[in-house]
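Dropping a structure here in structure tokens format, bear with me for questions.
One chain of protein is taken out of this complex; the other chains stay put.
Up next is chain A:
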Amino acid sequence: MTTNPGEFVLGEPIADTAAPDGPLAERWTRRRSTGRLVNPANRRRLDVIVVGSGLAGGSAAATLGELGYRVRCYCYQDSPRRAHSIAAQGGINAAKNYRNDGDSVERLFHDTIKGGDFRSRESNVYRLAEVSVEIIDQCVAQGVPFAREYGGLLDTRSFGGAQVSRTFYARGQTGQQLLLGAYQALERQVNAGTVTMHTRHEMLDLIVVDGRARGIVVRDLETGAVTVDLADAVVLASGGYGNVFHLSTNAKGCNVTASWRAHRRGALFANPAFTQIHPTCIPVSGDHQSKLTLMSESLRNDGRVWVPAEAGDTRAPGDIPEDERDYFLERRYPAYGNLVPRDIASRATKAVCDDGRGVGPGGRGVYLDFADALERLGRATVEARYGNLFEMYERITGDDPYQTPMRIYPAVHYTMGGLWVDYDLRSTIPGLFVIGEANFSDHGANRLGASALMQGLADGYFVLPNTIGAYLADGPFPKLTPKHPDVVEARTAVTDQVRRLLTIDGDRSVDSFHRELGRIMWEYCGMERTDAGLRKAIELIRSLREEFWARVKVPGTGAELNQSLERAGRVADFFELAELMCVDALHRTESCGGHFRAESQTPDGEALRDDEHFSYVAAWEHATPPVLHKEELAFEYETPSQRSYS
């Protein structure tokens, strides 16, 4: 059945998010102390599958193992330590208020709700802020070498969207150090025999039996063997889908397959159009570009963003006098200056480049200048704070940022959308839990810097291990065998798809399709979206998808390590996701956070929300045409207001 581009059906609203009522500050304590428990002896008889070994999956698998469940954890890399979380640079937020600068759980809650442009759930966000404090304690106990001051106490810095200093960090490698902490805790459980780790395995489908998630179909990436793993519950921690744009700051293997397969099996997908474009990345240098590199947001603590005041000024940056420069973020947003949230900084950057004032090849870049910081702080301090980022910049571009300003441009970075979950992190399929970037939960329409690490670890160490018990208390569920018809069906669907991809034997590589899909998405579903553009994108995606299934060339066989085949499966799912993203972006005619509809802006070009019509989470059911279920957002503690950072 074909549908008109953007067509959808309105389904039943989502009535219950399972959030406890009562005072906001007591909800999580109450849920924890009244939730059903599984006694330790029974835990040994319960199997839990965790897909993903990043901050969310790694911390969850380790903690579930410590609790005594029988855990099996999967990742597609050759070691769990290589999950994409390893690449996070800048830091992790926590409302410790060690600086006595007025921070508190309430303030972190407020900043996150506001930063998300009032499109997230109050109960979840409050819990996140609450749990943030325990995360830092946990990580320090594991030996995470956070930056410290001379007195031996933890150092912090500021990130966008906050006026306090609450971001803990480990030089420019915070994600690496946090992930190694979780990885080590995970390997400790492997040693203890509670967790079995399956590396180089990719989940290709979810097994649902009698309405419950009961297992997964996996492909061993080395041998090509397709097998099933059956369990009492499945936890997806498979990360975000930014690579639908082909070029992004994500690792090359990041994909939507695990989430998308679950979506096809009945899990609702929420706010797919909410993607984050990060303002400070190294600009594209040519057609060969395979990924984009982030320059951490922390650089905006000391770097100043500017472009020439006049369009067409091609002088070298050092030759442009101070009064002929436009420090456009400082000018437009004096209260936050260079530290405005990401969506705002990205759009402002795009605007000056659209004006013809961009710098570098193609005019798609702005300066991030450290001259003032170097003068104020001295080279040694700048080096201590950002040395490794400066080196990385130089390695990639050949330019030395101590001498010339960096050139940066926005790039796709993070996806706020993801599988819909309730307060307990349950998807709409009983027994399927979703954590970390793979769920949609806490960041609304825009995530604040240093809050993804916080959310991943909150979900994995503290929230899921506490909420999964209520579900597992009803288990173990009836024993299943691989011969069960639903299991056979799921496995066969996977082997069929593998065979189909291998037999097309066309003349275009997987990568060429991915690149073209990415260009469509960036053009029409990127920083600025319009009705006409999105409709056009849907048509382009459909015809490209058809071409993919007719012309893709996947060399080799299915019974070996075959990286083209892995990518082909992922790109096939990206095609389907891409269309849903456009449908979601098309239906939401307001602008909010990272979702900017050109038709809905204030006179000075800021995102104009429409609370009357769009104060909801858009949760999509897989169908032709897709079915929209709305979860209305109720604000009891925060009052939605037009965000102002000026």
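The criterion applied here is as follows: a contact is a pair of C-beta atoms (placed from the backbone, for glycine too) under 8 Å apart; a residue touches a chain by one contact, two chains touch by 3 or more; residues count from 1.
The criterion applied here is as follows: contacts and distances are computed from a predicted model.
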{"item": "Choices \"Ferredoxin\", \"(2Fe-2S)-binding protein\", \"Cysteine desulfurase\" or \"Fumarate reductase iron-sulfur subunit\" - which one is the UniProt name of the chain not shown", "value": "\"Fumarate reductase iron-sulfur subunit\""}
{"item": "Hidden-chain contact residue, picked from the options A:A251, A:L329 or A:L453", "value": "A:A251"}
{"item": "Among A:Q176, A:S441 or A:S615, the residue in touch with the chain that has been omitted", "value": "A:Q176"}
{"item": "Chain not shown: contacting residue from A:L154, A:A309 or A:A493", "value": "A:L154"}
{"item": "Absent chain, residues of chain A that touch it", "value": "59, 62-63, 66, 77-82, 84, 86-87, 96, 98, 134, 136-143, 145-154, 170-171, 173, 176-177, 180, 183-185, 187-188, 190-191, 197, 199, 222, 251-253, 285-286, 288-291, 293, 392, 395-398, 461-462, 465, 507-509, 511-512, 553, 555-556, 560-561, 563-564"}
